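The structure under discussion appears below in the form of structure tokens.
Excluded from the complex is one protein chain; the other protein chains are retained at their positions.
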Amino acid sequence: MNSMHYLYAAYIATWVIHGTYLTILVRKYSRIRKEMERKPSAISNQPSAGI
Amino acid sequence: MSFFAITRATLAKDIRLEWRSKDAINAMLFFALLVVVIFSFAFDPTAEESRRIAGGLIWVAFLFAAVVALNQTWARELRNQVLDAYRVSPAPANSLFLAKAIGNFIFVSVLEAPMTPLFIVFYKLRALGPGWELAPIALLGTWALVVNGTFFAAISLRTRSREIMLPLLLFPFSIPALLGMVNATTAVLTGEESAKFWIALLLAYDVVFTTACLLFFELVLEAE
Partner (left out) sequence: MKRGFPILAIVTALLLSFALYEALIVAPTEQTMGNVQRIFYYHVPSAWTAFLLFAINFVASILYLIKRSENADILALVSAEVGVVFCTVVLITGPIWARPVWGIWWTWDLRLTLTLVLWLIYVSYLLLRRFSTGGKTPMIAAVVAIFGALDVPLVYFSIWFFRTQHPSPVIGAGGSLDPRMAHVLLINWAAFLCLAWLLCWTRYELEVAQRRVEESQAMESLMEGLQ
């Protein structure tokens, strides 16, 4: 492996790590958004009215 | 009652309880013996380098024994809902912590006591440096493991997989102390370097974390 391969490996590894994390976050976020849209009544921005 | 009186009373109670349930102590002592023997099979004691690695071996063995001991001691409190009683009582939370930590220190020292001569015998150890330094190293090192171990064991009580949570927390935080204990012991055994820096580091570690544990234990107790 010549030294340029190591350089590319390091850069690609960095992007894989950040990309994986970002992908996980975005997927979870869209799943949560769908969950929130399913039950709009249950989720409000105001504090709960009390029981 | 004064802070120290409460601490002493709690400690006395813990020691009495441990003494009555001798099974736990006996099982732990046997565990300690097993650890030394396993290490002796795994790391060749007859090799030239054994003097160099013995410091590391001994302290890793102590570390494992300490974790097993620490996992035990809070379990009893939890079973008897003693923690709830403490929360309600006017006794300061950190006197409970100090009592527990000192109790654990005694418990772990009782385990270290037979392990040490065994290591010396199996590895034919002899201190080429100032042997008396091994006493403060043993005291400071054991306290370093026990003080944070007691604190993290209390934190682990309200977690899933409680037994694994203790070492998961304790090991990373103990790294500077471990470096201190191991290098100080190796320095004394090989006589090649001075252990003074490492002893100073251990002392600093102990002071910092004992203070932190005493300061923050109340918050942790409330949080159970």
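We call the chains A and B, going by the order they appear; numbering starts again at 1 in every chain.
We take it that a residue touches a chain if its C-beta (ideal position, glycine included) is under 8 Å from a C-beta of that chain, and two chains touch if they have at least 3 such contacts.
Values in this document were obtained by computation on a predicted structure and should not be read as measured data.
Student: Pick out the residues on subunit B that sit against the missing chain.
Tutor: With respect to the unshown chain, the touching residues of subunit B are 148, 155, 158-161, 165, 168-169, 171-173, 175-177, 179-180, 183, 193, 197-198, 201, 204-205, 208-209, 212, 216, 219-220, 222-224.
Student: Contact with the hidden chain only, please: which subunit A residues?
Tutor: The missing chain touches subunit A at positions 1, 3-4, 6-7, 9-11, 13-14, 17-18, 21-22, 25-26, 28-29, 32-33, 35-36, 39, 42-43, 48, 51.
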